[in-house]
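Note that one protein chain of the assembly has been removed; the remaining protein chains are unaltered in position.
First chain written, first letter: the chains are A and B, and each begins at residue 1.
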Amino acid sequence: MATPMLSVRDLSVRFDTPHGSVRAVDGVSFELHEGETLGLVGESGSGKSVTNLALLGLVPSPPGVVEAREVRFGERDLATLPPAELRRIRGNEIAMIFQDPMTSLNPLLTVGRQLTEVLEEHRGLSRSEARTLCARGLGDVGIPEPEARLDAWPHELSGGMRQRVMIAMALLCRPRVLIADEPTTALDVTIQAQILELLADLQERHGTAIVLITHDLGVVAGMADRVHVMYAGRLVEAARTDDLFGRPLHPYTEGLLASVPSFDGDPTQALASIPGQPPDLVDLPPGCAFAPRCPLASDACRARTPLLEEVTDPRSSRRRRSACLDALALAERHAGEASR
Amino acid sequence: MTRFLLRRLMWFAITLWVVVTVSFFLMRAVRGGPFDNDRALHESIERNIKARYHLDWHPFKQYLHYIGPLNLDEQGPEFLGGDGTRPFGGVLTGDFGPSFKYRDFTVNDIIGQSLPISVSLGVIALLWALALGLTVGIASALWRGTRIDVGLRLVATAGIAVPNFTIAGFLVIGFVFVLPLFPVAGYGTWRHLVLPGFALGGPFAAYIARLTRTGMLEVLSQDYIRTAHAKGLPPRTVLLRHAIKGGVLPVVSYLGPATAGILTGSLVIERIFAIPGTGSHFVNSALNRDYTLAMGVTILYTVLVYSLNTAVDFAYTLLDPRIDLEES
Partner (left out) sequence: MERSGWDLGRDDVEHLLHEAAAMRGESLWQDALRRLRRNRAAWSSLLFLALVAAVSLFAPALPLPSPVTLDLQLEPQPPVAPWSVWGSHGFEPDYWDLTAVDGLLVKARLAVFGDWQTGHWLGTDGKGRDILSRIVWGSRTSILVALAATLCSLLIGVTYGALSGLLGGRVDNLMMRVVDVLYSIPFIFLVIFLITLVNEYRTELEDRFGIDREVVFFIVIGAVYWLTMARVVRGQVLSLRNTEFVDAARVIGASTARILFVHLVPNVLSIVIVYLTLTIPAVMLFEAFLTFLGLGIEPPKVSWGLLAVDGSEMVNPVRIYWWLVVFPAAAMASTLLALNVLGDGLRDALDPKLRGKD
């Protein structure tokens, strides 16, 4: 496979609070390739957003402390880049859109001002030159009468429109990577579909790689090429989307999939849920963080922390990665179920 | 916009009318007038004085005369039995009548002489309160949690916790007696206004600093600040363009009460520094039962504060597009 455009090695983020150190992200490594969509799923608090904020140096410090062996982006290592240079990459080569378009736009500045400043900053354009490009950018994301919308205030737009503005803003500099942090969570279901379609369409046109952060497995299934699952600040499984959905190799992934309601499910059947609560990240016990909630947990699981390791899926013979000691057993069970 | 102003005006007229009416009749109902406190006057002299100030009229006639716009005395319009030389008068025409104590002056004369002094003192105090308060507040928010922040907050809180005449006392000890930089009292040059302005504005600077700090911290924790950083804007741009505007909004709405407070504070400060401003006249007039002067100053300050409040509300809508005047 070609060299990845973004490669993260051992990224950790901790927050030092008076009540102890919170390990929000613990030794996360992943790669992102040209033009692909990588889904990052997990419950809230699993560290998926913080991981991406940390890449761009957006974790507030103090209390946040970011450590990484390497964050290679093209020729550069973002982990050691001085803040001013990292800033030149943000919004330019790597852009981000956030969960809540209601609060992510500054209510005291016009939409136009918030768009043009990106081009003024990264391209050195004058405000009037930037306006033309921004209007075109708004048109690209399907906003009618883009010229007029430039003078609108954020509160005059609907939620869906605002998220389109956010996307237009992120894509103004034609970034190579777009990090979309729960881009549809705060929106109505019909608008959700439109926004996802828009993202897919834009990706096709511009070849942008997307990191899609979400807790909605449905969104991931439709959009992502590969999926990484996070739990308690660690990656617990990484696989191609269809492999993951077909044969999860981690009990947590399995639990997540089982808790998704489906149309063809039995309506009288109670929806499965994962028992217990996500762990408190302040004093994480040794061993697998999922062990207390895991039906397969053994003493070995509690003894040491399992790492994300390669497993060969016996059915497809594809190499996959899972942080479960029993991954192979799970795989074999899937194989058994499938042959039955 | 027009509707907003009209509605404001209507409420203002109602308020002012209530204030004037209630205080006018209270004043008349109270035993003891302005002329019988020091020594007993000869009966005929007293009658003369009462006639001169129309205190011998029926209170309701006095009231109508005081309010205006028709002049009810001998100079009033002919159809009311006057000679028509001065048909209009009273508060509605901006005439607050003669002072009861300063026999040869009208209330308008006294206000006309003293108001410019008080206004310049008030403006100096407000400007200095804003300059210091905003700087300290923003600095405190940016360096939150550090020693600078803790120190600035302590000073700011102490500034709120001391009466302004005590601040004035410290200032006089420090900058007049120990370091003879400024005159101790009086009025004449700009140097006379430095210490009074400082003492008057001090508590408001402290309060503005607190408001600014809280406002800035609130704004800096907003999602849209994270967006601004994610766009790759330099920290200075994020602060100046995205944060300050929202952060100082609370200060803008505080300007109305602050002006009222500075007017109040000037009562004390003008007295300490012997500044011949409107505030000192007001206190003296209240103590001396110079009711026309006291009422005149009260009405004047009410108008001043009310119009400033309206201006501030209006400015607020210019700063915050989400606020709609028509709905508020």
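Simple rule for what comes next: contacts are C-beta pairs under 8 Å (C-beta built on N, C-alpha and C of every residue); 3 or more make two chains touch, one makes a residue touch a chain.
Here the structure is a predicted model, which means the values were calculated and not measured.
Asks: Write down which of B:Thr227, B:Thr292 or B:Asn309 is the residue touching the left-out chain.
Replies: Residue touching the absent chain, from the options given: B:Asn309.
Asks: For the chain left off this view, which of B:Val123, B:Leu142, B:Val184 or B:Leu217 is in contact with it?
Replies: B:Val184
Asks: Write down which of B:Leu26, B:Leu127 or B:Ile323 is the residue touching the left-out chain.
Replies: Answer from the full complex: B:Leu26 touches the omitted chain.
Asks: Could you list which residues of chain B touch the chain missing from the display?
Replies: Chain B touches the missing chain through residues 11-12, 14-15, 19, 23, 26-27, 30-32, 157-158, 160-163, 165-166, 168-170, 172-173, 176-178, 184, 256-257, 260, 263-264, 267-268, 271-272, 282-283, 286-287, 289, 294-295, 297-298, 301-302, 304-306, 309.
Definition applied: only the chains that are shown with their structure count from here on.
Asks: Quick check: how many Å separate the C-alpha centres of chain A and chain B?
Replies: 56
Asks: Under the stated contact criterion, what part of chain B meets chain A in this complex?
Replies: Contact set of chain B toward chain A: 145, 222-224, 226-234, 237, 241-242, 245-246, 319-322.
Asks: Please name which positions on chain A make contact with chain B in the complex.
Replies: Within the complex, chain A contacts chain B at residues 56, 58, 62, 84, 87-92, 95-96, 98, 100, 103-109, 117-118, 121-122, 153, 155, 166, 169.
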